[in-house]
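Apart from one protein chain that is not included, each protein chain of the complex appears where it belongs.
What follows is subunit A.
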Amino acid sequence: MSKGPARKSGIGCYWADLSLPFKGLVLVALPLVILIGSLGSLYIASDAEARAEDDVRRAFAIQRDIYQVHALLAEAASGVRGYLLTDQNRFLEPFYKAERELPLTLARLDDAIEDEGVRLEFERFLEITERKQSGLDALIALARSEGERPARSDAVLSALIANKAVLDELRSQIEEIQRQEGILLDARRARVDTVRARFLALTAISAVVGLLGSLAAVFLFSTGVVRRIRMLQANAEKLQAGDPLNPFPDERDEIGRLAKKVDRASELLRARERDLREGEERFRLVVEGVRDYGIFALDPDGNVTSWNTGAERIKGWRAEEILGRFFGTFYPEETRDYLPREILERARRDGTTEDEGWRMRKDGTRFWANVVVTALRDETGRLRGFAKVTRDMTERKRAEEFLKLAREQAVAASVAKSEFLSRTSHELRTPMSAILGFAQVLELDREELSETHQTSVDQILKAGRHLLSLINDLLDISSIEAGGAELKEEALSINDVLAEAYDLSGPILRTANLDYDLSLLPEDALIMGDRRRIIQVILNLVSNAAKYNREGTSVRITAERVENAVRVHVLDDGTGVKDADISRLFTPFDRLGRQKIKGVEGTGLGLALSKRLVESMGGEIGYTHRTDIPKGADFWFTLGLARAEAAPRKVPSAETSEEQP
């Protein structure tokens, strides 16, 4: 974010941009270089001083040697004079000594003298020295030639005088040299003083420079490293606290780059925080806005820490009233002591738990709640609290209870109805059993009866059987309507069922003296239905045709595929049904005035029963006039196809139809 304060320019900028190893190198090298410089200068200064002192010492040595030459010559001259006076050789000892030592001393002097002026004087001194030496040599030689005499010749005297003059000249020359050397010595001494003063000054300057260098290094270290690290540290602390960072100079060394990274991290962190906050805010708004679910949070001890609108609506507590309170408050007294803890324990153990039961509102009223409690854990697995979602299921609970009651009542009603049917069946059949039974017994011995009695027995049997079939059909219809019909629906081959129905109904048609024939489906199909009931329907339709097809000559069973069903037709070529009567065909006990037709039996329930049976299997039943021939009836019904995957099953026909006489 921060572009940083304006960058320093020039050296400051250059220094700041240097990498840390370079900075370290500079910081260590700077005082070190200054120290080495000081040491060097000290060495040079002390060397100069030593050389100056050496010069002084040499000047003293020269003076000493010159005095020694003078002393040697002076002693030699005195010795010679003594010899001349005494002729004793022992006086010549200094002369010989001088002869021995003088060349050594002179050679030393020759080496030591460097100054041009002094050398000039020294050469004259050498020449005078030689003259003196040779004067002395000559004197000795003269004296030896004269022999042992107490007085000396004038030649010797003049030589003596000359020698004395040479010695004087030597003395003055020595003085000259000494004077010049004295001047030189003074100059050298002055130089030594100068060098020493300079050396002292240099030392002082080195000390000061060294100190300044160290200070500079400390300063550089402080500005270039320490201060910026402190700033970085401050920024890191702000980052930790989530505060905005201080602007950091845009520098290119490691610290600068680190600072830039910290800055970038802070930006990312804040962007993420902002997203998170926005997400949380959205989520909070959603949760708070939910009205149908009470959503709230609990701390690990079960105290309420958040509360939404739904919770307020369901439980009646407002957020400020309930926050911080134990959630057991919502439980009715009988469960308050154990259930809240138990639920939390379950959630703690299983992660989430569900409960359904009575809870209490603020006003003490109860509601049936469905509660889901989920344990909230942080990434370390430590329990942070619980989320609780509560739904008010009171309405549903009531509806459920109502439904349950209704169902129970319906079942009870159904049981009562079945019971009633069963009893009715029994009550009607029992006397029928006696009537038909006795009539049959009578019939067994009919040859013993008079003709009138025989007719009577026939009438009893006929009416009794009619009444019995009436009772059977009626009970059948009732039991279907009571929902108690025992339908055994299964996938059946329609051709098998048709063939069976055809075989069973053959005798009816034969007695009616009609042609009877069956056309199977060219391609067999599986239909869903109760075999026995389907056959019952077909038999009903066929026996109807047999009864009423007085004018026709034939009855035929056919079938066809329609959509997802098979339609079975029972066709005849009789007069058919009048249009006006079609709508009444399937009404119970409505025999369309045909009961008057002589000899036609019927309960008037056959079609009504068939209709109920077909409908209970999900099919339709109906009547249409035949169109393929001028007149004739077409009674048809449909049966739904079994689903393709249902395998055809052969039905064991153990389940026999009710036995009827």
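We take it that a residue touches a chain if its C-beta (ideal position, glycine included) is under 8 Å from a C-beta of that chain, and two chains touch if they have at least 3 such contacts; residues count from 1.
Keep this in mind: contacts and distances are computed from a predicted model.
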{"item": "Protein that the absent chain corresponds to, by UniProt name, given \"Phosphate-specific transport system accessory protein PhoU\", \"Response regulator\", \"Acyl-CoA/acyl-ACP dehydrogenase\" or \"ABC transporter permease subunit\"", "value": "\"Response regulator\""}
{"item": "Touch with the omitted chain, as defined above, among A:36, A:50, A:444 or A:629", "value": "A:444"}
{"item": "Residue among A:80, A:166, A:245 or A:436 touching the omitted chain", "value": "A:436"}
{"item": "Residues from subunit A at the interface with the omitted partner, ascending", "value": "422, 425-438, 440-441, 444-445, 464, 468, 486, 655, 658-661"}
